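Omission of a single protein chain aside, the complex is shown with its protein chains in their original locations.
Right, subunit A next:
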Amino acid sequence: MTLDAAPLDPTDRRIVQATQAGLPLVPEPYAKIAATLGLSEAQVIARLAAMQQRGVIRRIAVAPNHYALGMTANGMSVWDVADDRISDLGARIGALPFVTHCYWRPRALPQWSYNLFAMLHGESRAEVEAKRAEVSAILGDACRDHDILYSTRILKKTGLRLRDD
């Protein structure tokens, strides 16, 4: 994670705004973006590559809709993992196929002792619980305590949007 990255220059910003809703589904998508912005295709490709290099773009990929694909149960599993083992174990948990997000976060003692967060998806709560047991087995004695928080309501959901300023 880059913490001191330079903000985007105006041209990068226009490219972000032109692509944040998605890439055009045409044979030459970068040429199409370039034409919209008055740039060359090579400029768009070079700037996208540079943004990927700097970590501004994490990846260019599909965003699956878990719910539509049958993954209707999801739980935020949380784990109290020994600090000296969390990087190694976090990477192993993040690599499991049913884990979509996996983060090391600070504890908030005394109310909150968990430092590893892993979002688990399944077709039912029973399936999510079985996956939680798999995670538990991998963490073994490095994990002191754990819990899972199921979402009961989506209260708000908007994508990340750069303001047009």
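Heads up, the rule we're going with is that contacts are C-beta pairs under 8 Å (C-beta built on N, C-alpha and C of every residue); 3 or more make two chains touch, one makes a residue touch a chain; residues count from 1.
Everything below uses one rule, namely that contacts and distances are computed from a predicted model.
Considering only "Putative spermidine/putrescine transport system permease protein", "CheY chemotaxis protein or a CheY-like REC (Receiver) domain", "Siroheme decarboxylase NirG subunit" or "Molybdopterin synthase sulfur carrier subunit", the record for the omitted chain gives "Siroheme decarboxylase NirG subunit", by its UniProt protein name. Listed residues A:Leu39, A:Ile93 or A:Cys143: the one in touch with the omitted chain is A:Ile93. Looking at subunit A, the residues touching the absent chain are 1-3, 5-8, 16, 19-23, 25-31, 41, 45, 48-49, 51-52, 54-72, 76, 86-87, 90-91, 93-106, 108, 111-112, 117, 121, 147, 149-160, 162-163.
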